[in-house]
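Excerpt of the complex: some chains, original placement.
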Amino acid sequence: MIFVTRRERFNAAHRLFRPEYSDEKNMEIFGKCSNPNWHGHNYILFVTVKGEINHETGFTINLKELSRIIRVFVLEKLDHKNINLEVDFMKNRLTSTENIAIGIWEELEPHIKEHNAQLHCVKLVETENNFVEYFGNEN
Amino acid sequence: MIFVTRRERFNAAHRLFRPEYSDEKNMEIFGKCSNPNWHGHNYILFVTVKGEINHETGFTINLKELSRIIRVFVLEKLDHKNINLEVDFMKNRLTSTENIAIGIWEELEPHIKEHNAQLHCVKLVETENNFVEYFGNEN
Amino acid sequence: MIFVTRRERFNAAHRLFRPEYSDEKNMEIFGKCSNPNWHGHNYILFVTVKGEINHETGFTINLKELSRIIRVFVLEKLDHKNINLEVDFMKNRLTSTENIAIGIWEELEPHIKEHNAQLHCVKLVETENNFVEYFGNEN
Amino acid sequence: MIFVTRRERFNAAHRLFRPEYSDEKNMEIFGKCSNPNWHGHNYILFVTVKGEINHETGFTINLKELSRIIRVFVLEKLDHKNINLEVDFMKNRLTSTENIAIGIWEELEPHIKEHNAQLHCVKLVETENNFVEYFGNEN
């Protein structure tokens, strides 16, 4: 068993707020992250996959294929988007880093499986000081 | 003469577009950066100041004071904001990295002067692959 | 269960030595890290907390609160200090990166618990080539 | 139990290919990494060791000694070398990042044991976007 990680990046806008709250209450709970006019981040995404090494190729998973899966199922939905308004898998979810990481896990997990590998970790870096790691709902 | 640089960061949303263009024409010229629902970045700002060393303190400029000037005149206007909608010094300007850097220069320059130092360079990093440097309109 | 990490930094002086040893013996065992006149580091601290997501906020722990806890119980004691002479929780302990990490864990652990989360890891980076991770004394 | 990590670096040439394949077939499977004239990388290696703290020194393992072990058994074999042609422990192995990481583990593991510590992880970074982690064949 070996662990392989691919780093990808996307730039997106978002806002932390609950629609049933007033702007004032959102500001109180979420601070400046609740700005109704949005703000944004250069998100950095680390996707870690685990599996046996294929002796024909020396690879656990072909990184070009892993990169393609991430691009099609995650980056094309998130990059240069408004995460609150435009991302199908974030509908009705607060766009906290935690929830985005879980959403990305759910998007990727079935597609990794098809390659004789398992998704191990989604790490999502929001700023140089804050990041989140999700290992699936069995961990 | 010695050069002193302070790094600061802000997270903001923006959009590259010309209001007189259609969304289609904006997309043609500005690509996905023209998304009408905005996107965003973790901007990294490097402010370089030059001057003589004050022999009493060993400093060209007290970095706490430089940091305060950047916070009051730049970060409080840009951090967690929509650069197109909410930033006074970007009114009627395309929010390209070039124009934001020039806007930051104009905000900072008079306040640096008051400290026996000169603003030398505003470097603004939009992504890990793209950055802009402005040295004022005499250079 | 999800893991959230906050990065913080502090600059401090220290010295590796045993008071019962001569300077020569300390030099033999600890090398130049035993310099009696001290040396210092820009320490980088990563504090990882795990827990369930609060569905009201989307957060495992509010990062502003986590940052405040780290500042009050760790940074105010360590930043711009002499770790051997001035830090209460390092009294009578060799100031190796290992021991500082364990000391930081003991300072933080009770305060994280009060927020429906568990301290998972204290990672302390001493130089770009050396770091330590501590997961508590049950791991 | 505490975890200590040492970072080291080496620059090497390699090629991904199977000798029984034609250049065309190698190109199809391994892409430009199969270039018969080689290409190369600045590899970054993180070696993590775990163990109890020695109360005399405050160390899990003396990092100078860990660094020496890595230098003698790994870096001197890999640095400024052709991994396919010149590295004894990579003979008859595809030089994928996965296989190099396992080879490094096998080189280091017996020598770490002699120091009352256990090798925990070999992390090998091939590019800023790709890395591999190996925790031994019992994990």
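Descriptive notes on the structure:
Order of writing sets the labels: A, B, C and D. Residues in every chain begin at 1.
Convention: a contact is a pair of C-beta atoms (placed from the backbone, for glycine too) under 8 Å apart; a residue touches a chain by one contact, two chains touch by 3 or more.
Bear in mind that the values here come from a model prediction, so they are computed numbers and not experimental data.
Displayed in place are 4 chains, all sharing one sequence; the entire complex defined by the structure file totals 6 copies.
To be clear about the criterion, only the chains that are shown with their structure count from here on.
Look at the CA centroids: the one farthest from the centroid of chain B belongs to D.
More than half of the contact pairs at C-D come back, by residue number, in A-D, the repeat among A-D or A-B. Separating the centre of chain B from that of chain D, both taken as means of CA atoms, is a distance of 42 Å. Mean C-alpha position of chain A lies 29 Å from that of chain C.
Contacts with at least two other chains are made by residues 128 of chain A. In terms of which chains touch, the assembly is arranged in some other way, matching none of the line, ring, star or all-to-all patterns. If you check the complex, the residues on chain D that touch chain C are 1-8, 48, 53, 56-60, 63-64.
Put simply, chain D touches chain A in their complex at residues 16, 18, 29-31, 93-99, 101-102, 128-135, 137, 139. For chain B in complex with chain A, the residues that touch the partner chain are 9, 11-14, 32-33, 35, 37-42, 79-82, 85-86, 127-128.
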